[in-house]
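All remarks here apply to the structure that follows.
In this view, the complex is presented without one of its protein chains, the others remaining in place.
Let's turn to chain A:
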Amino acid sequence: MVQQERNPGMPLDMGLINAIVVNKSATVRRCGELGTRRIVTGDHQLAWLMRAISCMDLTTLKGNDTPMRVFRLCEKAKMPVRQDMIKKLGKSDLTAAAVCVYPARVKDAVRALKGTGIPVASVATGFPSGQTSLKVKLEEIRQAVVDGAEEIDVVISRDKVALAQWTELYDEIRAFREACGAASLKVIMAAGELPTLTHLAKASMIAMMAGADFIKTSTGMEEVNATFPIGMTMVRQIREYYELTGHMVGFKAAGGINDAATALVWLSLIREELGVEWLNSNYFRIGASSLINDIERSLWVGLTGMCAARTYMPLA
């Protein structure tokens, strides 16, 4: 695959933004059939599951995260599937895509992943609510980058979306992108807190115009996180932006993806709506923590035909 130039963004085009509309019921209907129209079984399923793992940002965002807890997660990122299974699968270089932590834990993650090539992603800008000053948000991004984060997951100001302050939203994200420097910028829509799918679509397009490298569904902490209609809406905007500018922006689904079956449907969505070129860790991520264990159990079923015990898969 040709390595694409990083999305440079473009000037805000309000004409385009104003023209964006989403029909919710049509979107929901299309999403309802996703899991039924493309069934993946056998060896193909094993491959898809491993692809899902390679696209996972293993995440811990808890108030009581400590260096040791982060270390444990990083160990899982390095060895996401048990050794004996990896041997059977013949994929000894399988790792997670990244480890995602709070800013205070970036150094711990960087230390634990040293020499592995697995990047550290840091949430920033007053995650999860974003209800803090722009000054503080930008400083948070800069500090995380200094500490070694190669990816930054920021949150948009949902109040700006609610009040249709589109220019302010564009400017804010532009500022985030500058503060990131070389670090990759993922812009979290917090879709569950936006009024409608149309608002979500507009905000997604603005984020891409402002220079997002990835757009992300949610913080994982809203009442509603990564649903298929939300994903479908965002992914369709990614396609629009690509057709407009020729630049590929990545998509990250985060929160509420608890089992292997759901993960497979997400892969199917990306493949159908965007194409195989997006189905790798450069352009597709799943933010999760316990999902990895369910995928591991599914791999076990695929390899041996047996339903594994939960406590046998090493903890993330």
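Keep this in mind: a contact is a pair of C-beta atoms (placed from the backbone, for glycine too) under 8 Å apart; a residue touches a chain by one contact, two chains touch by 3 or more; residues count from 1.
Everything that follows uses one rule, which is that contacts and distances are computed from a predicted model.
**Q** Report the protein name recorded by UniProt for the chain absent from the figure; options are "TATA box-binding protein-associated factor RNA polymerase I subunit A", "ER membrane protein complex subunit 2", "1-aminocyclopropane-1-carboxylate synthase homolog (inactive)" or "Aldehyde dehydrogenase family".
**A** "Aldehyde dehydrogenase family"
**Q** Which of A:Gly35, A:Gly126, A:Gly148 or A:Pro314 touches the chain that is not shown?
**A** If we include the chain that is not displayed, A:Pro314 is the one touching it.
**Q** Of A:Arg6, A:Arg72, A:Lys88 or A:Arg174, which residue touches the hidden chain?
**A** A:Arg72
**Q** Considering the entire assembly, which residues of chain A contact the chain that has been omitted?
**A** 64, 66-69, 71-72, 74-76, 78-79, 82-83, 306-312, 314-315
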